[in-house]
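So the structure is just underneath, and the comments pick up after that.
Here the complex is missing a single protein chain, while all its other protein chains stay put.
We call the chains A, B and C, going by the order they appear; numbering starts again at 1 in every chain.
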Amino acid sequence: MKYQQELKDSIRKALPGLDVVIAWSAGYDPLHATPHFIRREEDIDRLEIGPFSVHNLATYLPGLRGKKVGIVVKGCDSRSVIELLQENLINREDVTIFGFPCTGVVDQTKIRKALGHTGKVDFCQIASQTVVIGAGGEEHKLRLSKVLADKCFSCQYPNALISDHFVGEKISPSAQTEGGDDLEAFENMPLPERFAFWQKEMDRCIRCYACRNACPMCVCRDHCLAESRDPHWLSQEDSVRDKWMFQLIHAYHLAGRCTECGECQRACPMDIPLLLLKKKMNKEIKELFQYEAGVDPEATPPLLSFKMEEENIKEREW
Amino acid sequence: MPVLKGKELRIVGFLCNWCSYGGADTAGVGRFNQPTDLRIIRVPCSGRIDPLFIMKTLMNGADGVLVSGCHPRDCHYAEGNFYARRRLEVLHRFLPILGFEPGRFEYTWVSASEGQRWQQVVTRFTEQIHKLGPAPKIAGPEASATLRQMEAVL
Amino acid sequence: MSVSLTYAYYPGCSSTGTSIEYDMSSRAICAALDITLTDVPNWSCCGSTPAHTVDHTLSSALSARNLCQVASMGLTAAVTPCPSCLSNLKTAQHRMKNDSFREKVSKLLDKPADITVETKSVLQILVEDYGIEKIKAKVKKPLTGLTVAAYYGCIMNRPAEIMNFDDREHPMAMDNIMTALGATVVPFPLKVECCGASFGIPRKDVVMRLSGKLLDTAKEMGAMALVTACPLCQMNLDMRQEQINSANGSKHHMPIFYFTQLMGLAFGLTEKELGIDKLCVNPRTVIDALGMEGNSKEKSQ
Partner (left out) sequence: MKIGVFVCHCGSNIEGTVDTAAVAAAAREFPGVAFATDTMYTCSEPGQEEIVNAIKEHQLDGVVVASCTPRMHEQTFRRTVERAGLNRYLFEMANIREHVSWIGKDREANTNKATDLVRMAASKLLHNRPLLSKQFDINKRVLIIGGGVAGIQAALDCAEGGLEVVLVEKTTTIGGKMAKLDKTFPTVDCSCCILGPRMVDVAQHPNITLYAYSEIEEVSGYVGNFDVKVKKKATYVDWDKCTGCGICMTKCPSKKATDYFNEGIGKTTAINIPFPQAIPKKAKIDADFCMKLQKGKCGICAKVCPSGCIDFTQQDEFVTEKVGAIVAATGFDLFDWTVYGEYGGGRYPDVITSLQYERMLSASGPTGGHIKRPSDGKEPKNVVFIQCVGSRDKSVGRPYCTGFCCMYTAKQAILTKDHLPESQTYVFYMDIRATGKNYDEFTRRAMEEYNAKYIRGRVSMIYPKGDSLLVRGADTLMGTQVEVDADLVVLAVGAEAAAGAAGLAEKLRISYDSYGFYMEGHPKLKPVETNTAGVYLAGSCQGPKDIPSSVAQGSAAASKVLGLFSKDKLASDPQVSVVDIKRCIGCGKCMKTCPFGAIKEIDFRGMKKAEVIETVCQGCGICTSTCPQGAAQLQHFTDNQILSEVNALCQF
């Protein structure tokens, strides 16, 4: 990543005033990055940004409330930060935001599917539009566009929307504005098939709550309805009904808040297409209220406000 | 009590206490005949109705859910139905993604004086649900066992 | 920019006989205003009085058949000069909003009843679709000096929820047209009263009394002539005027025009085109007083 050094310098300058800076560093193999907590100057050297910087680090912010935190954000991550600011879940003066122009991150599931079971990964090189992966003594060449995350194709916010330090040149958003082809295809399915689809998908859920834990907007943490008896929305049973209901709770609690970072789906070890539900919710909210979450820290979320006369709601016609 | 087979479907209503529950009472006092499928849950205000209650009701196998509150501007709590309108509209548009027909859930406004309107709303909604037939059911263990477990912890 | 108006034209039975001059003059003025009237092919009776007093379904089926014919022309609006026909067509449409009634009607027809066609009277399209201002612009020979009373009859605007045209008690459509033509319109309090209608056959005395009162009042208000929009009203007032005179001892000599005839005169059409000669009470003195006859003859030659 060409702005990496610039970013390191920028963090180095700011670090004395901060308790921690959250960024990424190399993970357990060349295909994975891992969140990196920079507390001392020497930690800075290990920082790495690039197509493997998949994690939305904003998820850590509410938990670090009260501390002086620096955070490195992709454009999409910055929307989560904005949303957290808007909901007063973090304090602006406590957060120092480092932005950079993001050219897209990979989708590990796509790589896994393309490569099959490879064993240990030895190296990975990304040159222009090609990814070369060495694993099990073989070299695999993949087109970058085949393994990029879906959300990146229609990315409208590649540069951080909010930042204190921005490194590099801002790039322009993707020409493709609609990223919901999977949603559109799904909505063309007959209703009974959709119902069957979700039953099948939810049956695979192992109730690990990785989706929730990865979600930057799931701020209830220890007080999630999923594990509460008062209120007692869900039993602890391994039933499709309860698992599906949990996803509905998650989707509804994100209505008007979800920035579609896709962490829920990325984190899901069972590859359940959870983002579909959120995309649908966002689509309706956008149509009804011309509202998009995580763009304006001063905005009021649509479900926490109202108009006496709603232009787009024709409920009296029923 | 089980649903009367071949006769009724399971329809649940969430009604605000001040307008629509009163409207349903007015319909009763006026002896306005209605289909018997609907079971009413009384809540203070349509603003109290968390859309998740409706999802939960559908997940639990209800064939239809009807919500009714005070007409906009007439809310006993001034603003409850304004919030409700947004939330319920979002839900109404969201449900089809799950595979539920949009008509399984409706929301409307009935005031305490509108006994006749209530009769029409109930009749119309019940007909609509009967036209759709029983809702798809989620495969899985029977409720009774689960519910007993849930009740046992209380 | 004006879009030319096109309608399916349903003349109704009277227009082939007693009110042929209404038909002639309606067609003539519409032609003069560039309004295209296309005759409904193979039209039949609308289901008027004899039918609807006996059986509503049969009566509506007759109207529905004609509406089907209109639909098959590919037109969306039908127009008729006769308020009685219009009333039947509209009543049938109103009844057919009820699904079970419509099914009953459809069974009697070759194809399912149409419920999309809009029905209007000639008077209605002139004021609502064409517009008074544009009519005014077409006037070549203003009817200056003519004092008329506009008489609408009882069913042109009523029942209001079915006819949906003008004010049910105090319509002004014809008044406004006459004013636009340059005539003086007297306030006529009986403009929506009954003329006695088809009681002319079983109870002539009723028509003598009711139509007599209309003539008396029109005269009292200072009208030189009455202007009507209904074949039956016109017939009672015009053809039976002498009977009324002898029954009531009155001496009326009041021409009873169709409003379309007066429009035609003002547009400079010939008396022949407008069937002026078909009127029973001779309008000669009234028309001559306008001093326009010579001109219009000249023009037609």
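The rule is short, and it goes like this: contacts are C-beta pairs under 8 Å (C-beta built on N, C-alpha and C of every residue); 3 or more make two chains touch, one makes a residue touch a chain.
Just so it is clear, the model here is predicted, and its values are computed rather than measured.
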So which shown chains sit in contact with the chain we cannot see? A, B, C
Which listed residue, B:75, B:90 or B:129, touches the chain dropped from view? B:75
For subunit B, which residues reach the chain that was dropped from this view? 1, 4, 7-8, 10, 12, 17-19, 21-22, 24-25, 27-29, 31-36, 39-45, 47-51, 53, 56-57, 60-62, 70, 73-80, 83, 87, 111-114, 119, 137-138, 140, 142-144, 147-148, 150-151, 154
Which subunit A residues would touch the chain omitted from the figure, given the whole complex? 66, 87-89, 219-221, 223-225, 228, 230-233, 241, 253, 300, 304-305
By the contact definition given up top, give the residues of subunit C that touch the hidden chain. 167-170, 187, 189-190, 193, 217, 220
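The criterion applied here is as follows: only the chains that are shown with their structure count from here on.
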Measuring from the mean C-alpha position of subunit A to the mean C-alpha position of subunit C, what distance in angstrom results? 73
Round to the nearest whole Å and give the separation of the Cα centres of subunit A and subunit B. 35
Set of subunit A residues in contact with two or more other chains: none
In the complex, subunit A touches subunit B at residues 186-187, 191-199, 229, 232-233, 235, 237, 239-241, 244-245, 248-249, 251-252, 255, 276-277, 280-281, 284-285, 287-289, 302-303, 306-310, 313, 315-316, 318
Subunit B - residues contacting subunit A, complex: 51-52, 55-56, 59-60, 72-73, 79, 82-83, 85-91, 93-94, 96-101, 106-109, 136, 138-141, 146, 149-150, 153
